[in-house]
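All protein chains of the complex are present and in place, except for one that has been dropped.
Letters A, B and C mark the chains in the order given here, with residues in each chain numbered from 1 onward.
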C-alpha cells in the first residue's frame, strides 16, 4: 500500500467506525483529492460525509470548528501546505483555543490534513514547512507520519483524539510502499520511534526526511564506520523528549534534521531542550541540518536547497570533530 | 515624550520627509488610533495620506503590497497583535516574498505597525506575542523597540528601509516617558543594545521586558551581588548575535527572557545559536524565562502568567547553580 | 417608496411599530399575533438596559476591565433572540447582552469575561450560545458549520450569527455567507448595523445601497428591518427561521439601529461623532417605542413595569454578587484546558509555575 492509499484507508475506516466523521475540502469529493487520497469516499459514504467546498480555506477550518461544537469529528483537508495560511486565523484563534475559551466544555476533535513539505518539484506555495507555526501555537497537536503504516495509524488516532490535530503529510513519501495491516495501530501519538539504533550520533528528524536520515546512516556506517541513531519524532506536539534524551545520553551528540528554514525551526526547540536538560551529556553542541532562511526555492533548485544525505553527513561530521577551537 | 508620542512623532516626521509615506488602518484617521498614536496625522497630512480602512486586516496588508509595487512606502497599522492573524497569508505569502518572486525588481518598503504583547489587562486576542511567526518567515524584518527614543529612531529607520518590517510595539511601554530628541537616530536596525553591563549572567530580551530585566538586575545586584548584563535585541531579524556572543564569552551564562510561549519562542533560537557557536564558553545551559505553552491568559491571571522579576531571577539562579547533577 | 426598492431589496427597513408607538401600516403584518409575546420582550429590554448600566458602573468602579454597552440595540437583540427556540444556536460577537438575557445566561458568567476572569465568559455553551467572540467576523463561520451539522442531525435547528456592520468587511463573513448559501444551511446572518465600527462610519465601511443588498451576491434573501422595533425584528427573524427550518436556506438580515453609548468603556465617541447624531437616535429609543405601543394597545399594566424593574434589579444584584471582588480563578485551569490530557511540556510548566507561586507566598 502506498502512503496515499494508507491515508485513504484510514479515512475510510474512521468514517465506517464513527458516523460523526466527515471529510471535506477543495476537490476531495468528485475528484477524490488532487492526490487521490480521498478517492472513493464520496461514493461509499455519500456526499454529505465527503464533500467539496468552495475555494475558501478559512471557511473550511471555521466550519469545522462549528461542526465540532455540534458533536461532529471533522477531517478537513487543506489542499497544500501554503494554503493553510489563509486559514491561519481560524486555526490559531479558534481551533487551538476553543477548548480553553469554553473552559473545557467544548472539545475540538478536528484533524486538519495537509499535504506538506517539498521535494516533488511543485510550484510556488506548494512546498512549505509549516510546523513551526503550529508547534509554537498553544493548543494544537502536530503529527507528521513518515511511513504508510504510521500514516494509517496516526491518522486513525488523530481522528479519535478529542484535541485538534494538524496532520502534516509528507508529499514526497506519498508513493512510498509498505505492507499496511488495516486496523492495526503502531505506537500512539506522542511516542517517537527509533528507526535505527546506533551509538555514534543521535539524528532527530520527522516526516519525509526520515528516509534521508536512514540513507545517510547507511553511508555513514559503510564509509566511516559511524553508527547513527535515527529518531523519527512522529509527533512534534506532544514531543517525545524522553526518547530523544535516552539517545543523547548514549551518544553525547545530536543533530536535528528538518527541511524548513533554520531560524526557529524545530531544530531550535530541540537544541534548546537538549542542552537545557542534557548539558553535561553533550560532547558537542546540538547541530542543525536544515533548509535555509529564504523562501522555498523554485522546483529546479530544490534538490540543492533541501537538506540531503550530504548536508546531514557534513553536519554529523562537524558534530564528531567538534572541539575546543 | 511617551512612547505613544514618540511613535506619532516618527510617523509625522517620516510623512513630512517623504510624501510617499502613507498611514492607514482601522480607526487611525478620524480617531487617531485606539492608542492615539496617529493623532493629528489626518489633519496635518490630509485624508489621502492618513485614512481609515474597512474592518479587514488582509485588505490592509494586501493593499499595502499593491501600493509598494507602485512606489509608495505604506505604514499600515494592525489594531492589535491578535488581528495580524487574518492578514497572515498576505504577510507570509506576499509581503515576505514579493521581492524574491520578482527577482529583486520590486522592493517592499512596508512597515507594519502592531501594538503588541500583553501586560495591560486587555481582553482576549489583544496580548499576543507574534514574533516567532514573523522571525521564522524568511523575508521579514522584525523590530521591537523598548524605549521611546528607540521607538522613534527604529520606526524612522524601518520606514526608510526598502524591506518589509513587522514593527512590534510593546503596549505596556506605550506610556513610558523619556526625553526624545526629534530627528535623532539611535543605533541602526540590526544592532542590539547592552542596557546594563555585568559579568555574572547574560540576559537577552527585547521590548517590554527590558525594563523587567533591568529591575531584576537591580535586585540581583542588591540582594545577591550578581551583575547581570542586560541585552536589548531591538531587532529579532536581523539578529545581532555578535553582541550576544561577546557577552556570553564574558559571562559564560545566558538566560533568554520573553513573554510568548516557550516552545519555539525566541529563546529556542537563541539557545540553539549560543550553544552552537559558544559551546565551550558555556558554564551552564542557556535557560529560558518565558510565558507558557497555553493560550494567553485572561487579564486577571496575566501578572502571574507573565515572566516577571521573580521568574527571571529564579532562572538566573538556576543558571548560576547549575552543576553536574 | 418605489424608489427605495433597489435591486429588489427595500431600503426602507421593515417596521411594525412607528417611533411614536403607533402601528406602521406595512405589509399587512399581523401584530396581534405577537401580543402575548410583547410584554416579555419589553421586560427583557428593560432588564437589558438596566443590566447594561450596571456593567458600566462596575467598570467605572474598577471591577471590570472593559465593557461594550449595547444601549440602543435592545430591540434588535431581544426581538431576534425571542423569535428562536432555546435549542437554536447563537454565535454572538460581544455586544449581545439582550440576546444573552433572552437565553437566560447568568449575568455573572458574562461579567467574568469583562472582568478578565475567563475569556469568552462562563455559562454560554450550556445555553447553546457560542462564547463571546472578539476576533471580528470569525464566528460567522462557526455558525455555518453548526448549521450544516443541524442539517445532518436533522434536528430542525436554526443557527444565528450576530454580526456588526464593521464585521461585514472581513473575509470570513464573506466565506460564511457563501458557504451557507451553497449548502443551503439553516443559518441566519443577523447584522446589527449600529452606524459605527469603533470610529469608522458606514461610508468608510461599504458602498452597497445597504448591507442587506449583500445577500444578492450570495443568492439568499436579504431584508432590512428597523432594529429599534422589537416586533419587526421578531417577525423578520421568525420568518427567516421558518424558511431555514423547512430547508429553504439562509437569510441575511440587516437590523438598522444605533450604538447610543461609546464603543466600549475605553472609547471617547466625541472624537468622531456629533451630539446631534446621537440625540436623533435617542429620540428613537426602542424601549420607549415598545412601551408606547403597549400603552396604546391596551397591553400595558403597571405590574409589567414593576416586574421589569424587579427582574432588572435581581439581575443587577446577581451580576454584582458574581463579579464584585470576585476571585481570580486558578492558573492551573489554564494548563488543564489546553488539551484533554496535558502534554508532558504542559505538566512540567504547570508544576514550574505552581512552584514559583508557592515560593512567592
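Criterion: a residue touches a chain if its C-beta (ideal position, glycine included) is under 8 Å from a C-beta of that chain, and two chains touch if they have at least 3 such contacts.
Remember, it's a predicted structure, so these values are computed and weren't measured experimentally.
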Since one chain is left out of the picture, which of the remaining chains does it touch in the full complex? A, B, C
Touch criterion as defined above, residue of A:97, A:172 or A:311 at the omitted chain: A:311
Touch as defined at the start, partner being the missing chain; which of B:6, B:28, B:41 or B:65 qualifies? B:65
Absent chain, residues of chain C that touch it: 7-9, 169-175, 178, 181-182, 184, 203-209, 213-220
Tell me which stretches of chain A touch the chain missing from the display. 26-27, 29-32, 34, 51-56, 58-59, 82-83, 85-86, 121-126, 262-263, 292-295, 297-301, 304-305, 310-311, 314
Please identify, in ascending order, the residues of chain B that touch the omitted chain? 22, 48, 53-54, 56, 58-59, 61-72, 74, 86, 89-90, 93-94, 97-107, 138-139, 141, 161-163, 190, 237-239, 241-242
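Just so it is clear, only the chains that are shown with their structure count from here on.
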Using C-alpha centroids, which chain lies at the maximum separation from chain C? A
For chain A versus chain B, what separation do you get between their C-alpha means, in angstrom? 30
Could you give the separation in Å between the centres of chain B and chain C, each centre being the mean of its C-alpha atoms? 36
Can you list the residues of chain C that touch 2 or more other chains? 118-120, 135, 138, 171-172, 334, 338, 343, 345
Two or more other chains in contact with one residue: find those residues in chain B. 82, 85-86, 124-125, 263, 292-295
